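Apart from one protein chain that is not included, each protein chain of the complex appears where it belongs.
Per-chain numbering from 1; labels A and B assigned in written order.
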């Protein structure tokens, strides 16, 4: 009887080289089932992904799924190759949604290594990748950059040349992709749930989204599996000394986005993610709340505006909506600081 | 930096006026995904919603989803406007299903205020609404009345004129809507799971449905989210002093209906809900059982009969099937007392 080593150990820091392109495994067809499971896991009520009729009334047919469904699926594919040996996911940038994803679309993802920087301790380093998800027609569905701290297999391995990519602080409004046919001129604000349009939001305005959701292990596991994300810490209570399952950061993103309906019901579509930080771990039993800040705004077309929003998830409600303390560090309880562009009727 | 108040505080008692019509937000397209998630949350085995082939064999194509899926979706839409500030949901009446709901249908709901009665304490009042869910063709899918006790925002606000609507004790058999094409003459009792037909049930007969299901927080949260029901107490362990999440009454209705298969397998379709009372709260860890009582029966067509059934859900099994104690109050353990009409082969 022989033993084999056919299983995937993941890549370590010294396995990456700048310019390397990784084709990630397991293409995935999106279905109406994904929409339903997503709706059972997050309290989403945005009218476009909820109603095929509403979506068609603003020019979107067939019926798109939430951008975050596409994001989580596409992102999950990168985990076995990029972040199986990650210490931490450090950030996102330049994420753009190029077209709506609809049931029947099949997504696959590839990543290019765009930067490497070994840590001074010699035991790990930061890997920068730009990932692109394409559909069955070979068209880009979405793309994003992220950087992640990865263990070295061998701390004695030589450090690579330092390459730190030049990533935009945020996606410029002129680079936002508006879905073909999108037209908010006949938008039904009553059906959508709130009267507030583009011009009703002021830069600097903050919105406490009021509602909270207490997290459970079953739910975050189901969500994370749906994205075929294989990171052990989310599923295996034996993988951490404290016996807790660490909740996938994307679960907090989706929860906060869904909660943001209450005050941002018309911020229907996510056009880009400018930046994102998971600032503290979340576990079952935590109650997640959210607040938003309007960072910027831009007129996109006659009927479409874009709001640049900071979406903050907190453990426990913080009616003061405090992002950072006097020391400049994230305030206690802040779980997520996400900077994104949403499309909203003018 | 300014603050905003764009979030929905819900309506308080003094915000309602008799005759007012509220168009509820977020139209919702029903999909095969809803059927699957429902089947993962409730032990349903009724042949019509389980099998497209069986449904077609009784004249129902395309393949309808369970009436309760339509009910929960349509009901959920009313919560942000009608019962966000509710003290208690007091009752249902005159709920009729006008046509089967099938995947691809998009439901929206509107409600008319049909009654108001301030409580003597001056701090709350009862609001009566008649709600109607229509599909993408503007046809009525279902309608119902309910009344709910709602907080006042300001206890000093003047009491409105008392209007208490005249609601039927039960839907008359002649008012039941039989789905177009429904024909039980070729009904396959073996495939359906039990041999009992209309004539085998006697008024007064009680059926102990035997099986029990222990509730979990993840499951009731997933169900309630699927219906886009936003009531805080179902999702937020910090919203109640005891730290428990109160289970949506509709979760108990669906669980009891699914359990009733065992003894009522041929009561395939719900045609009307005559009355309903959630008599005690349910929480994760409770084990729910059900029993039914035949209240009445009516011949509808050559192949279709209707049974008027009392469906009782209990915490813990009560083989004595006791609804009320000697004091006339609901017996300990009774969670739900639901009065409905089901269609069954003659």
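What we mean here is this: a residue touches a chain if its C-beta (ideal position, glycine included) is under 8 Å from a C-beta of that chain, and two chains touch if they have at least 3 such contacts.
Keep in mind that this is a model prediction, so the values were computed, not measured.
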Residue touching the undisplayed chain, where the options are B:19, B:138, B:156 or B:204: B:204
Residue, one of B:45, B:98 or B:151, that touches the chain absent here: B:45
Interface with the unshown chain - residue positions in subunit A: 1-4, 6-8, 23, 25-29, 31-34, 36-37, 80, 103-104, 106, 108, 136, 216-219, 221-223, 225-226, 228, 230, 232, 235-239, 245
Residues from subunit B at the interface with the omitted partner, ascending: 31-37, 39-47, 50-54, 63, 190-194, 196, 200-202, 204-214, 216-219, 262-265, 285, 287, 316-317
